[in-house]
Structures are given as C-alpha cells and as structure tokens.
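Take this structure first; my questions come after.
In this view, the complex is presented without one of its protein chains, the others remaining in place.
Right after this comes chain A.
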Amino acid sequence: MNQLLRMTGSAAIDGTPIFSQLDLVLTPHSWTCLLGASGVGKSTVLRLFAGLAEGITFNGSLSKPGCVAMMAQQDLLMPWLSVMDNVLLGASLRGERADKPRARDRLEQVGLADHADKLPAALSGGQRQRVALARTLMEDRAVVLLDEPFSALDALTRAQMQELTAELLAGRTVLLVTHDPNEAARLGQTILIMTPTGLVDIAAPTSPIPRDIHAADVLRAQADLFDHLRRPT
C-alpha cells in the first residue's frame, strides 16, 4: 500500500452537516493522529474510511483504502466465543479456513497465549483490549483504523497498550482517533486537529514511536496540543 490515502469533501448525517471541505491525507506506513472536539466528525471520517457509510451522505472523493482493519473503544469481543475464536472471527465470517497456529502466534505477541480457551468475560479490560489487538493483527491489513482504542483503560494499562500497539502495528498505515494529547504526542507521526473549519497540522516529534512518556519533545508536543485544543475556534 504505497498509494496515498486521501479524503476530500464534506459529509452530513440525516441532513445535518458534520464536516465540510475536509482534506485529509494519510501518510503510508506511518501513524496519523486525529484529535478534535466531540461531534466535529472524527468518527465519521473513520467510518467513511472503513466503508461503514450507512446513513452518511458524503460529497467528495475518497481513495478507497481497500481492506482495512478496525479497532474501537469497546473491544467488541463476542461474549459467546472463546478468546481463540474471537481472534479467528474474521476467518469464520469470510468462510475461510481457521489458521489456528497463526492465531496462537498473535495471542503470544499480546501475551495472552495461556488464555486462548477462556471466554472474554473471564478477562480484565486491558486483557480484552489485547485480544482485540490480536484480532486486528490477525486481519493483517495494510491500513488500520483505531477509534479511541485505549480511552476506556486505566492510565498504566493505557501506556502499556500504546507501546504494544505501536510495536505490533509498525510499518502499517494507521489512523488513530483520540481525545488524549499525550497519546497523540507519543504515537503520532502526523498530528492533526479537526475543527469545523478544517484540519490544523501540529508539528509532531520526529523521534521513533512509541515515544518515551517523559521525553522532552513528547511533553512539548503535548503542551502544544493542549493549547490548540483549548483555543476557541
């Protein structure tokens, strides 16, 4: 996937304009973080990229990202399937043969190999989100859409998940929608703030991700982002 992913245009839901004259470009093989106030249309952008345009009127052009993988704030694990079967969900939904050894590898990568036969209800919130990450990795897509995937986790688990996810999704084109300036400063290689009048590009640190929590450039970027997000638009 070397072609540029670009979305230009406007969108409305049930006649209510959500955003207009947006011009969003995703740099291949890197992390783009999208921040902004609630209701500004971040999730709509994500849904359009995911092909879940049901109910959204979109006017403009969108370079089709092809197959994508998605991870949301809720882990969206099927409560009746074991951890292993949840990781294999994509295959069973497409009627493909279940590649159990590969699923086991993915579970090992997220440190849950011993929990393969458990039901999601037996896991903690952080563990469940790691299963969701394993399921996302199992899909093995060039483009990965992340919709506030860590926002429901406690601070410590969140930091661990950010590091694990950055490590395991290295080399893929990632769009991360987040509310957390710290998260954007740690993971963003491009950082954009979505406002009703368009996108604001914030200078992202240039060090490799995941960045250290107390690195000077992370703290500076985080403070910058706070300022921008507070600024009335």
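For this structure, a couple of remarks:
The working rule: a contact is a pair of C-beta atoms (placed from the backbone, for glycine too) under 8 Å apart; a residue touches a chain by one contact, two chains touch by 3 or more; residues count from 1.
Just so it is clear, contacts and distances are computed from a predicted model.
UniProt records the chain missing from this view under the protein name "ABC transporter permease", selected from "ABC transporter permease", "SufD family Fe-S cluster assembly protein", "Acetolactate synthase" or "Xanthine dehydrogenase, molybdenum binding subunit apoprotein". Within the full complex, the residue among A:M70, A:L137 or A:L229 touching the omitted chain is A:M70.
The chain not shown here is touched by just one of A:A12, A:A50 or A:A170, and that residue is A:A50. Considering the full assembly, A:M78 is the residue among A:M78, A:A203 or A:A223 that touches the omitted chain. Remark: the residues of chain A touching the chain excluded from display are 47, 50-52, 67-70, 72, 74, 76, 78-80, 89-90, 92-95, 121, 139.
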